[in-house]
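Below are the structure tokens for one structure; questions will follow.
Incomplete set of chains, arranged as in the complex.
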Amino acid sequence: MKTGIVVGKVWATKRVAELPSGALLEIAVEEEDEMDERVVAFDPLGAGVGERVLITQGSVAKAWFKDGNNVVDALVIGILDEQAAVKRGKKS
Amino acid sequence: MKTGIVVGKVWATKRVAELPSGALLEIAVEEEDEMDERVVAFDPLGAGVGERVLITQGSVAKAWFKDGNNVVDALVIGILDEQAAVKRGKKS
């Protein structure tokens, strides 16, 4: 999985029918020093801009949906607890 | 998923039979500061050069097609609304 910060949402009125309705979050993926990569993930948890989330990708994301016809390849699977940031790089 | 800008089309007269006929768009994938990565995606939505699109990749793209014999690993699944660009990085 990857962690990232929600930086916005995207809307697509013109879309394939197999893209489920619901929030599509634009997420800045976290690496050590940079956050250049952007991923758009379907969000069933209601994360807001600025929150730190956990995402899963690829066929694993698609398989989460009951409807096997969806086209989702990235999914928010958790909203990270505030303390997580503090604990990074320290013994826990 | 990833967002990107359509920068062109590609044509392949010589091709395997399992590459479906239809538009093959060359897409500049968006990251924070750069757009170096190029992906070619099958487009069932009629996106034009300059439009901002949403793509899905890998086996998830292939599974969208009714014909399971296709070789597509990237698919345009939405054309982003104009406002999307404005809302990037702001609370929504």
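A and B label the chains in the order they appear, each numbered from 1.
We adopt the following convention: contacts are C-beta pairs under 8 Å (C-beta built on N, C-alpha and C of every residue); 3 or more make two chains touch, one makes a residue touch a chain.
Just so we're clear, the structure is a prediction, and the values are computed from it rather than from any experiment.
Visitor: Considering just this structure file, the complete complex holds how many copies of the sequence, given 2 are shown?
Guide: Of the complex's copies, 2 are shown; altogether there are 5.
Heads up, the rule we're going with is that only the chains that are shown with their structure count from here on.
Visitor: Calculate how many whole Å lie between the centre of chain A and the centre of chain B, each centre taken as the average of the chain's C-alpha atoms.
Guide: 19
Visitor: For chain B, which residues count as touching chain A in their complex?
Guide: Listed in rising order, the residues of chain B that touch chain A are 1-3, 30-34, 44-45, 54, 56-61, 63-64, 75, 77-81, 83-84, 87-92.
Visitor: Where on chain A does chain B make contact in their complex?
Guide: On the chain A side, the touching residues are 7-16, 18-19, 24, 26, 28, 35-41, 48-50, 58-59, 61-62, 69, 71-74.
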